[in-house]
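Every protein chain but one is kept in place in this view of the complex.
Letters are used for the chains, namely A, B and C, taken in the order the chains are written, and counting of residues starts over at 1 for each.
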Amino acid sequence: MKTFKIPLRYVPIAATISVFCVVYLIGIICYDGFGVLSIFDLLQDNSYLGIAAIGTALVILTGGIDLSVGSVIAFTTILIAKILVAGGNAFLAISLALALGTLFGFCQGCLIHYFSLPPFLLTLAGMFFVRGCAFVVNVSDVPIKRDAVFDFVTDNLSISIGSEITISFYVVVYIVLLIAAIIFSQRTRAGRNIYAIGDNELAATLMGIPVGRTKIMTYTIAGFCYALGGVAFAFYLKSGYASHCVGMEMEAIAAVVIGGTLLTGGVGYIFGSFFGVLVLGLITALITYDGLDSCWSRIIVGLLMLVFIFMQNMITKISKSKSKSH
Amino acid sequence: MNKFATVIMAAAAATLLVTACSKKDPNKTYVGISQVGAESDWRRASTKSIEDAVAQRPQIVMTFADAMQKQENQIKAIRSFIRKKVDVISFSPVVSSGFEDILKEAKKANIPVVIFDRAVDTDPSLYVSLVGSDFTEEGRRAARWLIANKPAKDSIKVIELSGTAGSAPAIERQKGFAEIIESTPEIKVVVSQSGNFTRVEGKKVMENILQTPEGKDFDVLFAHNDDMALGAIEAIRDVGKVPGKDIIIISVDGIKDMFQEILKGNANCTVECNPLIGPTLFDVIEKVKKGETVPPRIPSLEGVFDSIGGIEVGNEETPVQTTKITQEIIDGRAY
Amino acid sequence: MDLLQTKGIEKQFLGVKALKGVDFSVKAGEIHALMGENGAGKSTLIKIITGVYPATAGSVYFNGKECKFRSPLDAEHAGISTVYQEVNLLPDLSVAENICIGREPRTKLGFINKKKLKEQARKALARLDIDINVGENLSSYSIAIQQLVAIARALDVDCKMLILDEPTSSLDENEVKELFSVMKKLREEGMAIIFITHFLDQVYEVSDRITILRDGQLVGSYDAKDLPRIEMVAKMIGKTPDQINQMQASIVKNTKFGDVVYEAKGIGCTGTISPVDLNIRAGEQLGLAGLLGSGRSEVAQMIFGVDPHDSGAMTMDGRPVNFNRPQKAVKAKVALIAEDRKVTGIIPDLTIRENIILALQASKGIWKTLSPKQQEEMTEKYIKLLRIKTPSGEQLIKHLSGGNQQKVLIARWLATSPKLLILDEPTRGIDVGAKAEIEALTQELCGEGMAVIFISSELEEVVRDCDRVIVLRDRKKVGEIAGSDISLKNIMKLIAG
Partner (left out) sequence: MKKMSNKYRHLVWPLASLALLLLYNAFFTEDFFKVYVKKGNASEQTQVVGKKDNTPAAQQPVAQPTEQQPPAEQQPVAQPTEQQPPAEQQPVAQTAEQSQPEEKDGGFSIFDYHFSGTPVLILKQGSEVMLLAIGMTLVIATGGIDISVGAVMAIAGAVAALLMDMFEHQLPASAMETGLYWLIPVFAALLLATLCGFWNGMLVAGCGIQPMVATLVLMVSGRGMAQLITSIGRSKPEQITFQSEQLAFLRNGYVLMVPCCLWIVVIMYIIAGLLTRKTALGLFIESVGNNEHASRYAGIESRRIKWLAYIICGFCAGMAGLLTLCDTKSIDANNAGLYLELDAILATVIGGTSMAGGRFFLSGSLIGAILIQTLTATMIANKVDSSIIPLPKALVVIIVCLLQSPVFRAKVFSLFASKSAKGGVQ
């Protein structure tokens, strides 16, 4: 009964975590090969999504939305691959990719703020745009040629536990970024401003919060996160392809929603998105373990989202009634 | 809150406890197979043949994972196979690049890997064998057939419906086709557009091309798969041209619907790209399990089917005569 | 010497001149009331001073030097902080953050120091003698508290000038008193306070000087003590005192009542309001008096079916009815003009015409439509009848001033020719002229045999207009006064309990 004691605003996260644990348990019980250590595989397989989801979460917290996730990742991979093939070194490739991603995010932010275009629409256009660019870079898939930097990163920066488990550096990157993002969102003025804007933009303006700057900053950070996610993806797959991650934006949004963030903005925790990502990954993983037909993963994810949405809905209702009775 | 937890638990349990938990049995062969997806009839046929093959082999226990055309899913699946410690892993790569690491992991866990249908561009020591078709050769065969029965004109315009941009079959079939028609200057590819290997796209793109000047007069349609060709045939009919007569239609795969069209005379030739990979694949897999050595490249036996028959479209080492399609053949086809 | 001074401020909103060369000055250590009808340009002036809008022309001097604030934050840094008309805070953030956001105390590393943050917030609230858990989300506190939090926020910076735009509109007596004592304290500390309100007595209670604006122009600044009330009103609406006396005298109470139109027996909603019974006759004007939060609006909303009642029964013309959705009430010819015009009233992007026909159309349903001609006529009629100031009925309602918007809403409901009209604070945030007009109108309607329920926080109005008054306290009906007993004193007694 202790769960009743946790404050209302933590309920969604608690729920997400408990779901994760439950499903994980089921997995361990039912599927041989799916052990306690599979958590590392989950991280390994989903860190790119997680990194991107951080960006999406921040944008959603401002009350906006960003659909350009998937295509930015695809663009990043193909760009890196192309540069490496052309003989550039990985360091250059990665930094260029990150720079472009950040720039792109910045542009989106500016357009959204200065011309007050609806985020959904603009980022939708952005998604098409970047996807197109990716195809311009190269149509067919390009294997990512390893070079000194690349090898160094992959071989030396990854921790291996035992024979099976290795924690690749991008998992580490993810965890670091996650912690940074949590601190940023909870403990810095800029971070709180994000929440403030998402909560009530007009009020934020009148309270003297730099709405424009914060918005643009958020989309820029998001752009960076996507690019970084792309880099992680590039290291994860070692292949650049313009049609990687088609429709991934919805996965990212789903992860954020399951993570307990309200799409209206202003409510939710970055930490939640971490578990959101894990839950999504877990479901796909178990379905492959089970050999179920792929269409089930779609259906189950949908149902899961439904459950969470209903719960959040209830919570907001409860808190409203509370304030009313005051 | 607890209530929610229980509700969710119930849901999760209900959805995930569908299979009973089974422990391993030494004299069975555990196989993990990762298929590209279910994007076309051809793909589905290949999936089906795999399942049928398993049905006939009681000693084989298969875990099948559909990657939904996403490489990351495929990697995840293969990793889960490694964790499950299956005896053999077999998969058909979504894209050719980027499987090096996972294959290394498989090697480290010393699980042999058999690749089917499409190639991967990694160091071949990472997998024991590749069962499947040679897309380039398919392209060549299509071209050879065309040269063999080209209309008596001084310039023959070809419209090419290519597959999903950047996918291995699309690139290689295009390559093979171009490589052969080079030798005959009168044959030229005037338009090449991607139809994404699907019927709907094939039709849409064809409809558009038909409105362009190039589309107004051309002689040959070369489609990278039958689905697109079937879509295109509809489109060609709509503008009042007669597919198979005004326009020579050549495509790759050899699915039943296409055979029907050829029999009806609405199409001329389809170069088989055999999806019925199941039996061959599992023969190889069992060999591998027993530890026997298998050749690194096992071509699946494939014919070329058309409305005439008896035309030589093979190359030096493997000559291939085309087969004339009859109702019997169609009835005999599984897909 | 003047702390703040504006010279020839002008402001143009797409064609419309909102301010025409306003010179205005505030001294340190005074409470300066800024008065004027709606659309007189008070808010605009404030927004220009605090840098929400840039001025089209003219200049602002603060502390003797000219300054152009680009944002409220600039102004705040310079020492001007503002509390705006509607409570503009962040419901889902904690009280502490609402007070301190934008200037949170930080550790050496630049991170927010939560402990300090809370202390700072507690201090700020203590200044207003409020002690609440600052960690809680703001949304879990009442509007009044939220309003005070907003003020606390404004005071939190060491500001030289505090601007209060309609701060009291959502506070009850005691809270207002608290606020005033705070204001006086601040004045002693030498702070300048600009105070905007529509409650005339409040103006005289605290302010030293009064500046009056009328449609964008400065009428003048006066010392409060040598500006008689009636005179001020006259200046505000540009009429002579006697004209106003006439206006108020012109209100004649209707005395002949029909039979009971609406009757409610013990309707209540657990948690919101305890059972109330009330009845009203045709042509009667029933007042609901009580402090804010005493449940007067809740009763109105319950009658109209916005918040369904879970006990009791209601009858309309003797027939039992059950309004659990506004639609039902509307169909039964009940009309509610609710408290918060912006939220529950106007449809900003629709034209005046559409806003007027909306309720009638709603009661007719989707299929039975009004012909364009009918709509035109109706619009014209009400624009004339209620003297709505607009070029045409096709004007978007959001371009009208508050008073005119309110009139459009009244028109919307008159169009449905209701049997029972509920007016919840119809005169809130409306200038004196419009007020008088509306009061006269309601009397007229009663004359035509309409039953009117009138809710107002200005007891004078209630006393002036109502034939019967139901007094509420703490979400309970505490008494009912009729006829000659209706007087400020009696009502106050009941309210005080």
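Keep in mind that, in the parts below, a residue touches a chain if its C-beta (ideal position, glycine included) is under 8 Å from a C-beta of that chain, and two chains touch if they have at least 3 such contacts.
Values in this document were obtained by computation on a predicted structure and should not be read as measured data.
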item: Among shown chains, those touching the left-out chain; value: A, B, C
item: Full-complex contact with the absent chain, from A:Cys30, A:Leu98 or A:Val139; value: A:Val139
item: From A:Ile26, A:Leu177, A:Ala196 or A:Ala254, residue that would touch the chain that is not displayed; value: A:Ala254
item: Which of C:Gln5, C:Ser81, C:Ser363 or C:Thr379 contacts the chain that the document leaves out; value: C:Ser363
item: Hidden partner interface residues of chain C, rising order; value: 304, 306, 325-327, 329-331, 336, 338, 343-350, 354, 357-359, 361-367, 369, 394, 412
item: Hidden partner interface residues of chain A, rising order; value: 65, 111, 114-118, 120-122, 124-129, 131-133, 135-136, 139, 242, 247, 250, 253-254, 257, 262-264, 293-299, 301-303, 305-306, 309-310, 313
item: Touch residues of chain B, complete complex, unshown partner; value: 37-41, 44, 47-48, 51, 68, 165-166, 191, 193-194, 196, 198-200, 203-205, 207-209, 211-213, 230-231, 234, 237-242, 246, 257
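Definition applied: only the chains that are shown with their structure count from here on.
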item: Set of chains adjacent to chain A and to chain B; value: none
item: Chain nearest the global centroid, as defined over all protein CA atoms shown; value: A
item: Chain A-chain B separation of Cα centroids, rounded to whole Å; value: 34
item: Distance from chain C to chain B - Cα centre to Cα centre, in angstrom; value: 72
item: Mean-CA-position distance for chain C and chain A (Å); value: 45
item: Complex interface listing, chain C residues touching chain A; value: 52, 71-73, 75-76, 82, 84, 88-93, 97, 101-102, 104, 106, 110-112, 114, 137, 139-142, 145, 153, 271-272
item: Residues of chain A that touch chain C when the two form their complex; value: 9, 183, 186-189, 192-193, 195-196, 199-200, 202-210, 266-267, 319-326
item: Touch list for chain B against partner chain A, complex; value: 1-2, 4-5, 7-9, 11-13, 15-19, 21-24, 37-38, 62-68, 70-73, 75-77, 79-80, 82-85, 95-101, 108-109, 121, 164-167, 171
